[in-house]
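Note that one protein chain is taken out, while the other chains of the complex remain in position.
Then we have subunit A:
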Amino acid sequence: MITFIICNQFITILETNEWSNPLKTYGKKPEERAGHTSVVVGHKMIMGISRAKDKKRKLTGGKRKKWRSKRQARIGRPPANTKLGPKLIRPVRTHGGNTKYRALRLDSGNWSWGSEAISRKTRILDVVYNASNNELVRTKTLVKGAIVIIDATPFKQWYKQFYGENIGDKKMKKKEKENKEKETEEKKEEPNQKQLRQKWKNKNERKKKMKKYIQKKVKRREGHVISKQLIDQFKKGKLFASISSRPGQCGRCDGYILEGAELDFYVHKLKTKKKK
């Protein structure tokens, strides 16, 4: 075991050592494997959860008689119930030798901003709504389709870099704004660009590229609008997002930022909940 710890990220590598070497869990006895509950009687392993339909009643209501024992290929496993917390993921050996990554605790994920077509890795701050079960909200369980609050900073930073202005800056008159920003950006950009421009020897080339760069950003800003609700969220630093991955299956909590009609819908739901 490697014992040096440089930053928080390394701790997580240690924790997920078994993730990189799934054979470690495979060699273990069934009871020792995380998330696997089964009764071992003698040498035989009797599985707990079965996904076979032979225990279900018929459409007519009649009982089905048991004619075969449980099969390993038809097993189910206990749910992950992924919670908010420092990352803890366990690999599970599945049918065919494949692995599933059962996330038991997660704190960050890859979130995409649909209308801007970008995604960034951010922390999950809170679980806020779950259409299926309020209990899952109370226990802060991360499941697909849950509405969470994520940290907005990486998106803010991207926005600034891409559009050249902060989200929620009050809109001045177009011409005034353009002129002002051109001036401020030219001043701001020069010190940063100096490092890059060591290669560029020609002064004129430099000027041209600088202008182009600013013009690009100005062009991007033209006619570009963000809804007021999103701006408010960005100002607070917290965005509403929906989980679209399955943390108990792939070990990741990824999703998309709520926008438009969907955002309105869930905000309304939360408001009515609060009132109650």
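Following the convention adopted for this analysis, a contact is a pair of C-beta atoms (placed from the backbone, for glycine too) under 8 Å apart; a residue touches a chain by one contact, two chains touch by 3 or more; residues count from 1.
Just so it is clear, contacts and distances are computed from a predicted model.
Looking at the choices "FAD-dependent oxidoreductase domain-containing protein 2", "Ubiquinone biosynthesis O-methyltransferase, mitochondrial", "glutathione transferase" or "40S ribosomal protein S11", the name in the UniProt record of the chain not drawn here is "40S ribosomal protein S11". Seen across the whole complex, the unshown chain contacts subunit A at 53, 56, 59, 114-115, 131-132, 145, 225, 259-263, 265-266, 269.
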